[in-house]
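Complex shown without one protein chain; remaining protein chains in place.
Chain naming follows the written order as A, B and C, and within any one chain the residues start at number 1.
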């Protein structure tokens, strides 16, 4: 961390500032320039609040030099993390996986949807049983019975299943019922008690980016899970909140190569939520694949107009099957050995 | 809710669409224009997903006509809500209250801070015992002991106390220890299990706006609490996430008159988080007051540079006392009878 | 356009409102619902300010039903526009073109860069001669001499040339010197005198999206050019302003399929500005191609570290050549006939 001290600071003030920092266990390195003095602060600065330093009278600006995330940082873990999702399905480090299924588990139509997506090449099955709906009056999901059905269907096809958990009290129940990958939704991306609870398990966590979170905050959320001992985090870009209103969210394609640069964790994309309209899901699925995503999560429903939630962004099994063939071609293009 | 049907739709397609809507229990009102046909959908449309309708082939656009929030809506409850915070302190409907105290309860220095803010005119005492920190390596709060100390100090001065709860499992403990007002932080603004849990109590809930939430979503979060039976919601504008980086957040002053227009719930402002720097806290406290806020929540610390969290945005007791005098003058200006 | 009238409006007030609208030359269609009354306003509503209607006492909300852009609207012009850029180069409607070259024309190194990008498959040459720099103290470009050199080099390779014009007084000079495609930069996306001036020529206009502009505003900027009689507009998504700071801008991949849905105009992408860092340019170029862009504009420099502007986001000729091969493979994947 670096503090820029104002030109107007007296030598006494500077000494006092340096002593204050050193008194908190850091080393310093002072370098006087023409118009300002730079104080390097050396040590584990993740515990210092840069805003606090910046609020001091003689300090002009403070800049972090090292990222606040450690376990998620590629600098300290250069090789890609590969997450074992169960049933022989690995994700990351060159292993590309497609997670598909309905927004919500609704009943026995799940059997048909699952068979359809499996046949088309999806390797993992998704389905919500506890739904985070903006309105308390919207459909809230089937609950436990939904989880049981999801596991029954998915496992019969040897597909790991993914479902969203919102309440730390539910984590144990998800694992007991056999859910393979626990998803954290965008609205809980900074629900720290939930992240800690998941960090105490060993289950893969599919962590969606908060719609108002920077990439650094996204990685800090992963750090919460990892700091409790669970290294199995899969990141998911699902669109952020911007001023654009023609789509539900703005898909931040840049986040894919940026996360690959900063972190060793795998990152997948969710083109369904990133757009909000069926008609835009496939182009964005292709874009995410081409940008280097480690996988995709997509909503598929056999009868979108009668889906109990988010039918507007679901593909039909036929559309999904078509998309899978093109995704596979794009993967080959991205991975082609050009020499 | 209104659906705009494309010019290209055949009469059969339109009939089919209208039947589909009526089959779900709604009435319709079809009006053919020159270039498009408008289908009014009448009934409780809070359960319809507008994105779904919009995804249908013959539909061009869908627009909500009525707000999705009901209990929080001023249309159905024209008079201002006044929340009783305990110890004789009412907030809203002309009752302006200032909540002050340290970011975190740290120990016995709370006595001095509390006496200082009380003397300066604050009527409620704040202090965090469970802190939602972006980094898992930052100070996380004193926990239960912090709540006990907060209540002991606040109640000795006859001030209701406010503290943030993050985990639904902690709600009961907060109430048992005597916390008067339960605060929901910006990162949990859409943590629906937590909101529901609070909705099952009768305690005043101080709900901060999610930094990525629109005003409508903010009101829907209040609706979650209210839909469970608890009408005692105080809203708090604390800054939103924008592209500006010179301040921690962007204080959305507009939100104050907009919320007053849309809802009967009281809305206060938090100029400390809305700016992130002590030097900007007072001008924004004045701005919020002038815009018609029902109160303020401000961080005050006797020794900001040694605060365990958020010292950068805390006022000293002297600065706070100065601010309170000017806030009172501004209140008089805003409320002055001009005739 | 639809106005939702409040339940509380008296029949007299409603009549008065309807007369007021009809007095301005529109037809109306009134439909009374249970809780509100909907007034459809029929005619050329592009001249009505929806905010004005919404400010009237009895009006609750106003919603546009038809898009405000006409000439750029796919509804009235279903087939894709193909822009003839000169030298036999067509763009749009299945014709994919890559525009490459340095950020600024700097001197004779342009010959080598141009030959390099031409050999790698670029079909158009870009280079700035008048640079819109955030700082008045940054390099501002070679001016006229730069345009002449750009045309000399590009045309010797039979490549149309693209250069940014900022000042309406310069338009004629650009055309006189032989610039084929006039680019409007993001900061001038709503510089209406400039857009009108370009609309009075017949030259292809490469219109970059304003970094703070919605897709609708982007299309309205195209409408400004088209409304003066020039139909040759090429749109360019180059990233928008969001809260994310790890990249210079946020590339809005969604904008590509959305523009294809709303408009018949071709849309290309600029991955150099959309990311700001060389290391992210190629993944985003691939993503844009996969999402269905009609072309790309990319910065290439033989010695990025000594470029006079924007070297940070330039590819070397070798990197560009590698990228072009993969872009071609992705194009094939996207266009593959799957049946």
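By definition in this document, a contact is a pair of C-beta atoms (placed from the backbone, for glycine too) under 8 Å apart; a residue touches a chain by one contact, two chains touch by 3 or more.
For clarity, every value in this text was computed on a predicted model and none was experimentally measured.
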item	value
Which displayed chains the unshown chain touches	A, B, C
Absent-chain contact - pick from C:66, C:81 or C:188	C:188
Residue of C:68, C:121 or C:178 in touch with the missing chain, whole complex considered	C:68
Among B:50, B:168, B:212 or B:231, the residue in touch with the chain that has been omitted	B:212
Identified contact with the non-displayed chain, of A:66, A:202 or A:332	A:66
Chain not shown: contacting residue from C:217, C:302 or C:322	C:217
Footprint left on chain A by the chain that the document does not show	2, 4, 29, 31, 33-36, 38, 40, 42, 60-61, 63, 65-66, 75, 241-243, 245
On chain C, residues whose C-beta touches the chain left out of the figure	20, 44, 46-47, 49, 51-56, 68, 132-139, 166-169, 187-188, 190-193, 196, 210-213, 217, 220, 223-224, 227-228, 240-241, 248, 276-279, 304-305, 307, 309-313
Interface with the undisplayed chain - residues on chain B	212, 214-216, 240, 242-247, 250-258, 261-262, 274-275, 279-280, 283-284, 286-292, 322, 325-326, 329-330, 332-334, 336, 338
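Methods note: only the chains that are shown with their structure count from here on.
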item	value
Contact graph of the chains (line, ring, star, complete, other)	complete
Equivalent interface positions on chain A and chain C, same or different at half	same
Most remote chain, CA-based centroid, reference being chain B	C
Rotation angle (°) superposing Cα atoms of chain B on chain C, nearest 5	180
Most central chain, Cα average position	A
Cα-centroid distance, chain A relative to chain B, in whole angstrom	26
Approximate Å spacing (C-alpha centroids) for the pair chain B, chain C	38
Euclidean distance of C-alpha centroids - chain A vs chain C, Å	31
Of all residues in chain B, the ones touching two or more other chains	241
